[in-house]
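Yeah, one chain of the complex is gone here, protein chain that is, but the others are all in their spots.
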Amino acid sequence: MAAVAETLDAVQSVTESGYKWGFSTDIEMDIAPKGLSEDTIRLISARKNEPGWLLEWRLKAFALWQQMEEPEWAMVHHPPIDYQDVHYYAAPKQKPGPKSLDEVDPELLRTYEKLGIPLKERAILAGVEEEGGARPQVAVDAVFDSVSVATTFRETLAEAGVIFCPISEAVQKHPELVRKYLGSVVPVGDNFFAALNSAVFTDGSFVFIPKGVRCPMELSTYFRINARNTGQFERTLIIAEEGAYASYLEGCTAPQRDENQLHAAVVELVAMADAQIKYSTVQNWYPGDSEGRGGIYNFVTKRGACRGARSKISWTQVETGSAITWKYPSCILQGDDSVGEFYSVAVTANHQQADTGTKMIHIGKNTRSTIVSKGISAGHSNNTYRGLVRILPRADGARNFTQCDSLLIGDQCGAHTVPYIESRNPTAKLEHEATTSKIADDQLFYCRQRGLSQEDAVGLIVNGFCKDVLKELPMEFAVEAQKLLAVSLEGSVG
Amino acid sequence: MNAVAQPSALQVRAQDFLARYEGLKDRLPGDAAVRTAAAAAFARTGLPGPREEAWRYTSLRPLAEIGFREPLGPLADCAALLAGLPAIEGPRLVFVDGRFRADLSAVPSHVTVRTGTPAFGTLARLDEKLVTLNTMLAEDGATIDVAEGIDAGTLLLISLGSGSHSHPVAFHPRHALHLSPGASMTLIEIAMGAGTYLHNPVTSITVDAAATLTHLRIQNESPDAFHLSTVYADVGARGTYDSFALTLGGRLARMEVHAHLHGEKAAAHLNAAQLLGGNQHADFTTVVAHDAPATASRQTVKNVLTGHARGVFQGKIEVARVAQKTDGYQMNQALLLSPDAEIDSKPQLEIYADDVKCSHGATVGDLDPDQLFYLRSRGVAQAEARSILVRAFLSEALDPIVHEEARAAMETAITAWWERQSV
């Protein structure tokens, strides 16, 4: 309720048009030459001072990738990507290993300021105390292009035994953990983009919550693509040991660009017995202009393994950005009584293409999964939900409920639903429902009769349509998400 | 979303079919140009493999293991098979091993029928590989025409696999049915047989404006048979293609239906029930293209699976930009009655018009234990209670069948099937 009450402010504050966060930051870059080869990988590995096993791991991924073909089954179309025309490494030139915020490039801090979104996080970055201090704390591991430059609240987390740091740092400080879990959920050869990421990932977040620890704050990362033609290959690994809990927030904005930019991230989650991981995303990469020029290609592999009994992994995403979104945050429900959830809002406008959904693989007994997907298509865009629910023979008593709803705004867009429902256990129960609708004229008129403008009415109705997903987001994200929905659909009706 | 390595056995089998074509082409009736084009396409594309999205759940590998030949022998005696036909009155066209048998048929009076040559029609597309195979090797078929405004009553189209050959046979009948404006007809298709054979029929159906075809199918092929059928149904303004298909037989079966609603207010009902046991595999795949305003489609598909059976449903609703006010509905339900049975379901919406009402639903589960207990507490024995609940589950799909004899025949066949299962 609280989140939805904020719709008002979200809707009211929307006056800007176009892509609000389209600016770039002028920082000297250290860029590797374009192209991908074993040498590039050796360079990345050397720059990051990585141990031999990781270099071997990368090279193995690269070897596999070279034998793979780009997948074609998704309902997305784009000109062929020249993987040799991409920079695979870019780092801001600055003093290595900033010890405090004072050492962080002020230009970078101004970037966060301009982002306008991570209000509280920016305050934290700037070292400002919260008024009253009553609001929950958020720790930020900011990824600026490929190198993490600032990490806050590490001490508070350290007291609780939580490790939250750039994955490159984890490789140095906690090699045993990284080596044990990296690639254990998304194997190096899992798919074309995951293999590419494994070969060339430069940085990302690492989270380790030890046994029985409830992480004392929300963990947050803001991704940002900055360097021209620099592919982003984030790698995130989150491990929750037995009985641990973590809530992780990921949000992105990107500067306006004419050229397409490739983003192929991998996120791996591991939840042991009784552990819970809540992973929330607000994705607002540059979607391209109204003619479909430019925009980010967002090919992401996100997967969580519920390894232990009664573990739970919950994905919530609000996808409004990118020219192309290809993303299926999934749960492997191995532990008995484990729970997987996927709550998604995907908005496409102009010429955006989204093919997104989830996979719920039920392996353990009494595993449960819930899928709620809300797709909104406007303009000339195409929006596809693609989801797999697979019940394996041992998954006695498994349950799945899936609800996917599509909303079309205008008659030049497409809304598609492609569920795959596979069951090999008679005691399992699966329910799937999908609907397609438009914003009814009488709904718009009703709102306008009460005094709302056409756009406010659309914002209100769309936020209502998405309510079941938005209420799963942490409060501060929900507000931002509602604003994004309204901004993304500006000018789509009327 | 992942693919298994392509079995080369399928390519070998495709070569085999091509070789049969080379040997037979001078003797096959009908338009040679159509065949030549199909053969060229088949040489290029071969049989559908597991990498293809439309075939992700159904592998033709078992088919590849069998060397089929064409049934070139003398007229088969099929008295035993004929005796097993359900008692439905009316004119009938009987095909044995893919060949029309005038001696067993009773040609209808209100309808124009031509046999002796494949009815290629104009609807089939060579991008369907099994249709290409059919086009290349089709040996016979019925061309059926119903004139404007005529109610043609009931017509039975019966296919028997005789099992009287010394080798597995393959036959590829090719039918075309045309209902002129305002015409109506009930077509009851029954496929039965003995032994190992491949029955690969293609039927093109044209339903003109305000015409109605009721198409009821009973697929009760031999347990060793392969049934791979494709139906194209084009429906004009205010026309209706109302179909129900019951699948009971065959080792490996797939029914594919492509319905094209190209006239305003055209409607298609693609209902089906698949009852499978043992190692049976059956696939009901539909594509409904809504291509005109205010068109409607309804699909209710039920699966009852026992033993190691695998049921597949793939249903796609496509709504073109012009097809505003489309009403599309799909419901797929499966009962898994054995720990080794499997259901794979892919209901799909592809929508390009904004003022539409489209929905689909799917449920998978076992019989409701509360209902079972309720029946048993009233004194109904376990087996009987299960039987009652399975029938109740199927009734939603069967009840709309108006043709009394056909529905009775289906219910009889379902009873016989249920008695064969040990569930």
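Per-chain numbering from 1; labels A and B assigned in written order.
One rule holds in what follows: a contact is a pair of C-beta atoms (placed from the backbone, for glycine too) under 8 Å apart; a residue touches a chain by one contact, two chains touch by 3 or more.
Note that contacts and distances are computed from a predicted model.
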(message) Can you match the unshown chain of the complex to its UniProt protein name from these: "Lipoprotein LipO", "Electron transfer flavoprotein subunit alpha", "Fe-S cluster assembly ATPase SufC" or "Phosphate transport system ATP-binding protein"?
(response) "Fe-S cluster assembly ATPase SufC"
(request) Please identify which of the visible chains the hidden chain touches across the whole complex. (result) A
(message) Touch as defined at the start, partner being the missing chain; which of A:447, A:473 or A:486 qualifies?
(response) A:447
(request) Specify the residue from the set A:339, A:461 or A:485 that touches the hidden chain. (result) A:461
(request) Since one chain isn't shown, list which residues of chain A touch it in the complete complex. (result) 1, 4-5, 7-8, 11-12, 440-443, 445-454, 456, 460-461, 463-468
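Methods note: only the chains that are shown with their structure count from here on.
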(request) Quick one: report the Å distance separating chain A from chain B, using the average Cα coordinate of each chain. (result) 44
(request) Using the touch definition up top, name the residues of chain A that touch chain B in the complex. (result) 71, 73, 359, 388, 391, 393, 406, 408-438
(request) State the interface residues of chain B toward chain A in the complex, per the touch definition above. (result) 1, 53, 321, 324, 334, 336-366
